[in-house]
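Input: a single structure, listed below in structure tokens.
The chains shown are only part of the set, and none of them has been moved.
Chain naming follows the written order as A, B and C, and within any one chain the residues start at number 1.
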Amino acid sequence: MLKKLLITGANGTLGRLCRERMHPFAETLRISDLGDLGDAAPHEELVACDLGDKAGVEALVEGCDGIIHLGGQSTEGTWDAVRHANIEGVANLYEAARKSSAPPRIIFASSNHAIGFYKQDENLDAHATTRPDSLYGVSKVFGEAMASLYHDKFGIETASIRIGSCFPEPIDHRMLATWLSFDDFIRLIERIFIVPRLGCPIIYGASNNVGTWWDNTAVQYIGWTPQDSSEGFRAKLDAAMERPDKNDPRALYQGGTFCSDGIHE
Amino acid sequence: MLKKLLITGANGTLGRLCRERMHPFAETLRISDLGDLGDAAPHEELVACDLGDKAGVEALVEGCDGIIHLGGQSTEGTWDAVRHANIEGVANLYEAARKSSAPPRIIFASSNHAIGFYKQDENLDAHATTRPDSLYGVSKVFGEAMASLYHDKFGIETASIRIGSCFPEPIDHRMLATWLSFDDFIRLIERIFIVPRLGCPIIYGASNNVGTWWDNTAVQYIGWTPQDSSEGFRAKLDAAMERPDKNDPRALYQGGTFCSDGIHE
Amino acid sequence: MLKKLLITGANGTLGRLCRERMHPFAETLRISDLGDLGDAAPHEELVACDLGDKAGVEALVEGCDGIIHLGGQSTEGTWDAVRHANIEGVANLYEAARKSSAPPRIIFASSNHAIGFYKQDENLDAHATTRPDSLYGVSKVFGEAMASLYHDKFGIETASIRIGSCFPEPIDHRMLATWLSFDDFIRLIERIFIVPRLGCPIIYGASNNVGTWWDNTAVQYIGWTPQDSSEGFRAKLDAAMERPDKNDPRALYQGGTFCSDGIHE
């Protein structure tokens, strides 16, 4: 059990999920985001913080033995937005971790968009060269590289989860492959904090879906076996919308429409 | 759902199976073979056709958006027989597909005999170099190469299934590894037509057997998980016959006795 | 069914297990160890034998069509102890097998300590270069090499099982990854004797544990699927002891404390 678990980006969907569900895994949850965080439960500390504020992030991280780093830009944005939240923010986070009195174990919310330009008939493992599909995807490659640096140099352990699509349910056909259920996500987090030696792995974050493109063999040692599957939603999706054409970006690329979008200006 | 699904080789075992079971997947089944096809059901069109007849094959393919190509020589034969049905026939099929008004998605019934000379203690994935064990096996390598050409050049998608042993049940010890149940075969066909982007994969066609030699990791994206297993037939087989000696071709090679047979003249 | 199955090291934990459980797989069990073997059951022959006694081992092996070689030093020891039992003993065993009137199929009890210096965040398959963690581990590399030689040169088939931790239950956190249940071990032995062609495989011997480091894909053809899992013992272990620190040898290396132990003198 962790003593103090920091959750950044706590006002996002996954942040709220973790705030609600990670209570049993830590004595105290330190909850953080930019804006109003509501009322603190007895086991919670609320700390508003802009990830671009270096000193603020240092204070935020101090005293935590676990971090779930969900904060930042969680989809494509302008370069300024991506750089501020996902470049500057991650740099601040790792410096804070390095300086803290006891270095925390970190979960870094990376993304399938770090490898989005692979096609949907390609199968990837943890050693696949990155192929980002967006500035957002590039920022995730940057974050994984920072995790690698601070592990090799300072021994700080990070699990970078290349999250597929973590939603209540899949909302298009591509997500039948990429869907990560909330429960499987929480189970993965739990395993990452339980395993005695974590190292610095890359993990594909998807449920036990029919038609996956991703192979987590390299991280068997984490001991995570997703329990849910997107299959139960297929009929509903088929009824609601046409399957995309084979050359539609949603059927062509693992990153879907991120691959056909332009640069946000 | 397909509009018109062509089944070639409809009088063979697998052809009859598909004729019976694929009804729900297509508005119309176009049923073809050399000889008498019986009576047409309301959802069926019957077209007798020799695959060596180029014009006939063009007419056969026109208007179909899906093809299950089971026609041709389905075991070792004389060179003339193999060439006529499996070389000439496949060439005609792909030319017809290219010329049709809307190119169909194709299932090509390849065979384990395309890799039959690997030993039974070797594990193969989709990238294994072919090692055919017969003229029949060579003709399947030829067919897979045609599928690759017409995909790269004209965008026609084919799934080449290296069928193990698709029988009601395994009838010798080797088939405990190679058996493909009828139900798993139908489920695979279904997945091939459902997946939005197929590409041009090689798929090993075997059920979820204990002791398999084949690894379908590369085609996880198809989303096929065989449900049946040969294991239930083991005791019956053990009672019926001796296990082959370790150096018997049936225990030595993946292709079994095809590897020890001579050339048919 | 085997005619005569030799079990060496029959007074050890695994030896006693095999003596008790392998009865249905062979007409006769030939039971051997250094010391007192108790009373012979009707289907048993008891043969006391020091593995270092070449002539004795020849007599021991003659007439057997299967051998489970568990005899020898089963943990780190002095060089003299390891050499006598695991070097000399194995050399005697293979010479005896070669000279016997009908060469037996052999199970060689190798060990995870043949690859113990890999870290716990590394995933290994059958082709991983050996990295022994002890003189004992080196002796297992020697044994696997002897198996390879006698297979390539004389056709004698051996399955080398790199046994993880075959105990009634896991007794520390590392064993959550390495545990091999007695039942899974027996099931594996059974498969090794059933498969028509064995070859000379390396098999990782662990149950279906959450967090395994080992990948048996290359030996799918054996048809062994472990049924048990260490997971049910996790809570009990967590209650009984602290999880080791990430840099403790028990969390760092696959071989655990064997890696930090010195040489026994």
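Of note:
The rule is short, and it goes like this: a contact is a pair of C-beta atoms (placed from the backbone, for glycine too) under 8 Å apart; a residue touches a chain by one contact, two chains touch by 3 or more.
The structure displayed is predicted, hence computed values, not measured ones.
The complete homomeric complex described by this structure file contains 6 copies, of which 3 appear in the displayed model.
The criterion applied here is as follows: only the chains that are shown with their structure count from here on.
Comparing the contact residues of chain A and chain C by number shows a mostly separate set, under half of all numbers used being common to the two copies. Look at where the CA atoms of chain A average out and do the same for chain C: the two points lie 41 Å apart. Multi-chain contact residues, meaning those touching two or more other chains, do not occur anywhere in chain B.
By the touch criterion stated above, chain C contacts chain B in their complex at residues 157, 191, 194-199, 201, 217-223, 225.
Within the complex, the chain A residues that touch chain B are 119-123, 173, 177, 209-213, 215, 243-248, 250-252.
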